[in-house]
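Shown here: the complex without one of its protein chains, the others still in place.
Right after this comes subunit A.
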Amino acid sequence: MQLTVWTYEGPPHIGAMRVATAMRGLHYVLHAPQGDTYADLLFTMIERRDARPPVTYTTFQAQDLGRDTAEIFKNAVREAYARFRPEAMIVGASCTAELIQDDPGGLARALDLPIPVVPLELPAYQKKENWGASETFYRLVRALARPPAGRAPGARPDRAPGARPTCNILGPTALGFRHRDDLREVQDLVGRLGIGVNVVAPLGASPSDLGRLGEADFNVVLYPEVARSAAQWLERTFGQPLVDVVPIGVKATVAFVEAVAAAAGVDPGPVLAGAPSRLPWYTRSVDSTYLTGKRVFVFGDATHALAAARVARSELGFTVVGLGTYGREFAREVRAEAQSHGIEALITDDYLDVEAAIAACQPELVLGTQMERHVAKRLGIPCAVISAPMHVQDFPARHSPQMGFEGANVLFDAFVHPLMMGLEEHLLAMFRDDPEFHDGVAPSHLGGQPRPEPAAAPAPAPAAITVAWAADAEKELRKIPFFVRGKARHNTERFARERSLPLITLETLYDAKAHFSR
């Protein structure tokens, strides 16, 4: 058992729902107890969709357990087919139905429907939402994609001279973090390269569209969490190369354009010409100088965490003091990236571990998920959301991509907004007793409500040596600006402990400052 205050991912059948809801003409029959229909709200409320998800639940109750739940499931499949007439169906079980072992795949097969029915095996007690989405998409692609007429299996696509190159764009789903707008940016980039888009999937695709996947020259994977395994299967089976550079940030977008252009055999020059993003100028303008070396903690799904860490370091000049992901499938990539920042990656899906890591490294900004907003509130640290899980406010009405050159503009605004502005920061450090602008309040452009003193790190404190603060040193510590005070306290105590100093004096404080100064 795991104590879970917040969970970063839902169960795997939510991932399957995200694929089914993204598509058209596909229906999902889910063997699940009454109550699991809460998942509809994710789509109708958080994403504000205007139709019910294409999901039929068996919603069995306790009284049904003594009877034939398998029969209930078969009826649900039969009725869903008769009512919705989908092109294809997926069938599976939620966590509770997995325990009663009715075998949805076998039961559905026995009904012998005149459409493809794809059974899903989603182990709810081992795997999670992103894996469920990836597995569902992979199973659908395997079941439905046909090799293009006239091409030998496994042969690379062979384009007629002069024909326009085409690609598939794979990965965007329902309930994805900014998938709607990312897709628009990427389609625009691909279109301006002169490349045709064969199929976008799962978002907006029908089962018959999946049948045509093999006709493209190559595949673009936007979200490896969802689409990498399907793209790898397409590469093995139809010989379609895949591009999985994730275009989040200016550098990554340039690399993406070059990789896509290379795969299509076209010239990336015109798309990269000029100044396609405002981020490079905004971040070079002197107003941004005070951002240099701001200490940032980054956590999210692997795709967004990796991208945010790179943007934070090389495009905004921050220092990344913590980097982690809850996506274990991508741990290796995140570890390598963390190493390049000189830190150790945090690979965990335990919210309490993340909370402890943030408290221990005392960052000035947290880039994370909805869950890190809870930690940041508790510790009084500015925070921006960069990754799922997210809530309704991160499905904005405005165009708000993370990807492409416009996405970089959005990132600049989003990362900088929660921070105290430069002038305010300076004046706070100089004058401490102003009744309105004092360091107990949040940045004035965010309303300036009081914020809590950062909790003394609930770190796994080796209680061996406790260090005390002399009154004057404690008073001096209060003169250090709020957002770096936690770090200063932490460093000074560490300095004192390492030297076995029982009492921190003014001298110790400044000795430690000199010791740790960059």
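Structure notes:
Keep in mind that, in the parts below, a contact is a pair of C-beta atoms (placed from the backbone, for glycine too) under 8 Å apart; a residue touches a chain by one contact, two chains touch by 3 or more; residues count from 1.
Rule of thumb we're sticking to: contacts and distances are computed from a predicted model.
For the chain that does not appear here, its UniProt entry gives the protein name "Light-independent protochlorophyllide reductase subunit N", which is one of "Ferredoxin-like protein", "Light-independent protochlorophyllide reductase subunit N", "Multicomponent Na+:H+ antiporter subunit B" or "CoA-transferase". Touch with the chain omitted from the figure is made, among A:44, A:187 or A:505, by A:44.
Among A:187, A:237 or A:370, only A:370 touches the chain that is left out of the view.
For subunit A, the residues touching the chain absent from view are 1-7, 9-11, 13-14, 33-38, 40-42, 44-46, 48-52, 56-62, 64-65, 76, 79, 83, 94-96, 99-100, 124-126, 128, 352, 370, 373-374, 377-378, 389, 391-393, 452.
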